[in-house]
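Supplied in structure tokens, the structure appears directly below.
All protein chains of the complex are present and in place, except for one that has been dropped.
Order of writing sets the chain letters: A, B and C. Residues in each chain are counted from 1.
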Amino acid sequence: MSDATSVDTSVDLGGIPLRNPVLAASGTFGYGTEFSPFLDLRRLGGFVAKSLTLEPRVGNPPPRIAEAPSAMLNAISLENVGVDEFIRTKLPAIPDGVTVIASAFETEIDRYAEVCARLSGVPRIAGLEINASCPHVKSGGIEFGQDPAVLAQLVAAARRATIGPLLVKLSPNVTHIAEMARVCEGEGADGVSLINAVQALEIDTATRRPVLANGLGGLSGPAIRPIALRMVWQAAQAVSIPICGIGGIESADDAIKFLLAGATAVQVGTANYLRPAIGGEIADGMAAYAREHACERLVDLVGKLELPSR
Amino acid sequence: MSDATSVDTSVDLGGIPLRNPVLAASGTFGYGTEFSPFLDLRRLGGFVAKSLTLEPRVGNPPPRIAEAPSAMLNAISLENVGVDEFIRTKLPAIPDGVTVIASAFETEIDRYAEVCARLSGVPRIAGLEINASCPHVKSGGIEFGQDPAVLAQLVAAARRATIGPLLVKLSPNVTHIAEMARVCEGEGADGVSLINAVQALEIDTATRRPVLANGLGGLSGPAIRPIALRMVWQAAQAVSIPICGIGGIESADDAIKFLLAGATAVQVGTANYLRPAIGGEIADGMAAYAREHACERLVDLVGKLELPSR
Amino acid sequence: MFPMWGGESLHAPVRAIADVLANDAEGESSRRMQLRVPDFPGFAPGQFAMLSAGPLMAARRTDPLLPRPMAIYRAIDAPGGSAVEILYKITGRGTSLLAETRPGQKVSIVGPLGRAFPHPEPGERVLIVAGGTGIASVFDLAAKLRSSNQLSVLLGSRTAGDLMAVEDFESLGIRLQIATDDGSRGARGQVTDLLSAALESAESTRVFTCGPTQMMHRCAQICAAADVPCIAALENHMACGFGVCLGCAAPLVRGGYALVCRDGPAFDAALIDWERLP
Partner (left out) sequence: MFPMWGGESLHAPVRAIADVLANDAEGESSRRMQLRVPDFPGFAPGQFAMLSAGPLMAARRTDPLLPRPMAIYRAIDAPGGSAVEILYKITGRGTSLLAETRPGQKVSIVGPLGRAFPHPEPGERVLIVAGGTGIASVFDLAAKLRSSNQLSVLLGSRTAGDLMAVEDFESLGIRLQIATDDGSRGARGQVTDLLSAALESAESTRVFTCGPTQMMHRCAQICAAADVPCIAALENHMACGFGVCLGCAAPLVRGGYALVCRDGPAFDAALIDWERLP
């Protein structure tokens, strides 16, 4: 099988048909068009747009980003143009044939539901992802995705608000990720995306302050990949809805690891900053891996991790 | 203050007097003497010996270690010589004047208590650390340190078993680290040590197997430092017993960050493999930092992180 | 939402693998790097690029992770494709890694990014005030304005060894003044003192500045007092360089933030809330 076309790279992510399993992650791909100079967006399976709130939101004061070993920290807060502006100006600017997933975030459940409702049924939006996990928004400190009961209410409310495909993006800052995935499945989510950035702190010993003006931030990039891979595998053991794997992916080999662990698709985040065309390169690389391993459909790799025989 | 002696580096870690705040972490410093060729062990505040079980234990099959971005994974399991052999042969071999903390691990609470009892009151042992957090021992998957109720029983049992200083080493694989620290304080622990390695998974796409024979492993090294720093800070907000900060420390600057976040002392782990004398270098560097910042006692830095004024 | 700058229609950026042609010492603490970048688009003074070495060395490594923003110092001629020059100061891990790369090795470049400096009126008197790493950001501007405007360039640094590009500025045959904190080259003191002196003449003037935040802030204050328009090119930390990470936010006087990489790096200094800029 030496011919690219001979590998079927398409996957179905909870009712969202993707031409290949590689999505760009929310908050790392803007509203899509920023990347048009670097790659044909149609090379991606699609992308998840920056998380949207009911009203436009201004972000945190700087510094908002810092570097950590094999990682970056961010405390952007949820700066975004707001759901209506997104639908009016951002969405129409996205080239045809690009699969767009909208991401919703809010500070109260009914507002979450309202954002979902406004995004629901909008042509061009293939599905919704609710971000239950932003590690640096101070909603009383604790995240929606950290409490099973709260998460259940959130998912139920979002489920009522939209008929389309609904993904829930989980927080990694939990004891039992599998339990959180089960809650989402139980409340009718069509899939779960994990992981979001890991809550972290970096300190400047010269100023004796956090390097981020916000204090805490979210850790992302290669450093968190082994943690993400573990959580995706744990979630895959617990639920039958599809999983979108996220965390430190920077190569096709990394993406294949997530499929083997049980993910149906993946999202590339921080790596987009370093190599804006990386999503397309990873999609090509995954097809190449499939060819080399005489695997006709990428979906056949999902969950194929061989566990220690003990 | 240009003279080293003018900085008071001593700290009191829950009743364990330390000449400086730098300890070597359990499992990364063997039984101490392995490092004698590389540094005078008295340059350290002390070290925590490899975790001990009632009987000698054989470890996991290889591969037991792997590399990850700015980190390593391990699944050693708790290979150790057993508590009695430690007391009979290992302890006496440790040079005088070296502060030794013994670490206890078991699979059942009463066995934990028995290990603590045998270590309790042994001359040369300055205190105990109970490892409630080994991320890769399959005690039904979930760790002692992941369930507040189980943790409470464990700490209570250990507390009854020893009159000496008792530290509890917490698992990072939890939703609310502060709650776990509070449990330990409530049950009479003299201090908490955090964090242990973060549960993680790495996969070899060529074999489609985990790289570690055990499957899951513990992630350690610089990659986890920002997560550890966050957890230490959160625990410091919640308890008044001293905290021993652990996770990716590889320089005096890193160690100072942990003090600022609220740690009274620190433990250096993985970095001991790369630079066997690093503990001594870090202790010297912390004194130098204090001098440069006209700080007469290192303890004065504990918890001095200035938070964003909002 | 934000005042438009610059007349020129800018080229779309590319991501390319550049060949390191040279990477030589420039002064005591800086380097001059020459990069061959096949088909690198045209760029305007004030634009920058994101550079990173690590991910491309033979031993693919992920630390340090992020690329570093660097002004495009100038275009140069090189056999086999367009080439650009970058002048950078070794301040930390990222630039140290860049400094380790040898001719024959490769670095990743994304650019040109950001907007151009605005055009002053032809003939208008222009003062360029730059310090530290900021010196590299204004050379191309000075080269472009030397013929069209009456130009003075004021350069500052802690000490002579920290200066970069002085010979290049001299070769432009423009009015050049230097100030160092220790007086090891030019006048002893702050470059901003030179600015104050230069503004005493009554002529209508436009000021461009780039350098440490303190220095630019001081320039902005002096210009405001003298009622002289001041354009400042900011140097915030960046992760992406093209407007998606939202990491490079600069606080505005009227509230809210501008993105240095997308809306700048050059701004009307009067719009920036300097107190809240990191």
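Odds and ends about this structure:
Heads up, the rule we're going with is that a residue touches a chain if its C-beta (ideal position, glycine included) is under 8 Å from a C-beta of that chain, and two chains touch if they have at least 3 such contacts.
Because the structure is predicted, anything quoted here is derived from the model rather than measured.
Seen in the complete assembly, the chain not on display touches A, B, C.
Of B:164, B:221 or B:242, it is B:221 that touches the chain left out of the display.
When you scan B:28, B:99, B:146 or B:267 for touch with the missing chain, the hit is B:28. Touch with the chain omitted from the figure is made, among B:16, B:44, B:66 or B:180, by B:66.
Remark: the residues of chain B touching the chain excluded from display are 28-30, 34-35, 37-38, 58-59, 61-67, 69-72, 74, 76, 79, 213, 221-223, 250, 270, 272-277. By the touch criterion stated above, the residues of chain A touching the omitted chain are 69-70, 222. Seen across the whole complex, the unshown chain contacts chain C at 54, 57-64, 90, 93-94, 96-97, 99-100, 102.
Rule of thumb we're sticking to: only the chains that are shown with their structure count from here on.
Inter-chain spacing, taken between the CA centroids of chain B and chain C, is 46 Å. Inter-chain centre distance (chain A to chain C, centres taken as mean C-alpha positions): 35 Å. Looking at chain C, residues 62-63 sit in touch with two or more other chains. In chain A, the residues that reach two or more other chains under the touch definition are 69-71, 213, 221-223.
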